[in-house]
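One chain of protein is taken out of this complex; the other chains stay put.
Up next, chain A:
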Amino acid sequence: MNSVNTTIASEVSQPDEVAVPVQESKPAETVIEEGKTVGKPFSDDPKFKLRDVDVFYGDTRAIKQISLDIGRNEVIAFIGPSGCGKSTFLRCLNRMNDSIDICRVKGSLHLDDHDIYDPKRDVVELRARVGMVFQKPNPFPKSIYDNVAYGPRIHGLANRKSDLDEIVENSLRKAGLWEEVKDRLDANATGMSGGQQQRLCIARAIAVSPEVVLMDEPCSALDPIATAKVEELIAELSESYTIVIVTHSMQQAARVSHRTAYFHLGHLVEVNETNKVFTSPEHELTESYITGRFG
């Protein structure tokens, strides 16, 4: 991750040091002002209220002074070149960074006005409310049923077997997987196709009825057909969940999200309505990225 950072950084800083005439359109001239985000980073009805967030890995500063609101029932996409900090930022929202020893998070992060990083905060409860889907499908090597029932079981969401059956069926239906697997709920989940596994992971995440679903490049390991199914699913889920999706595919961001946030070298450069970001970006870096000049 670091090496990517430094290559981009050297590209950026080179023209300042070397006295060579620079072409005007080159993004390298742009200086990013810390903590300054163009567009519309704030929202009237925020689910997440994130202010001045810094994330450190040891001495490396991976996230620099990011302030952002994520609205209720909004689908927001995080885009940006590799190593720009979008996944790191995403993982702050359900404190998945806690398992990395050297990672420190600063700033104020609130979910419905409750401090996420309050030392007294129950991480288990937070993660039950903020579910997550990972880049690579990671079903447990258990049956399909047990995968979906895992969350409800540990949180005691079902009193009877029939309740649990219902939760499992509903979750699989919402994930658009029920018709495909209803006859083989006892089969091992690792035997499913990649796309099915990822939808199973989504079903598993929504089985605990979270309020937010974080998705970290959920389609990067899937073929186009499976990707289309997952995107369809995101559109349906957006009716009842707040969804934050990290993606490398700008088309995907354009298709599924309401707002798009562009990250660059740990800075949040621009946030705006998705169609605005892709048709008339305000910041030069955003424009360079979406027109494919780098990233």
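Note that contacts are C-beta pairs under 8 Å (C-beta built on N, C-alpha and C of every residue); 3 or more make two chains touch, one makes a residue touch a chain; residues count from 1.
Definition applied: contacts and distances are computed from a predicted model.
You can't see one chain of this complex, but its UniProt record names it "Phosphate transport system permease protein", from the set "Phenylacetate-CoA oxygenase subunit PaaJ", "Phosphate transport system permease protein", "3-isopropylmalate dehydratase small subunit" or "MoaD/ThiS family protein".
Across A:Glu125, A:Asp223 or A:Glu236, the residue that sits in touch with the chain not pictured is A:Glu125.
In the complete complex, the hidden chain is touched by one of A:Asp59, A:Asp101 or A:Asp186, namely A:Asp101. From the set A:Lys47, A:Lys86 or A:Arg204, the residue in touch with the chain omitted from the display is A:Arg204, counting the whole complex. Contact with the omitted chain, checked across A:Arg61, A:His110, A:His155 or A:Lys276, is made by A:His155. The omitted chain makes contact with chain A at the following residues, 94, 96, 99, 101, 123-128, 131-132, 134, 136, 138-142, 150-151, 154-155, 190, 201, 204-205, 208.
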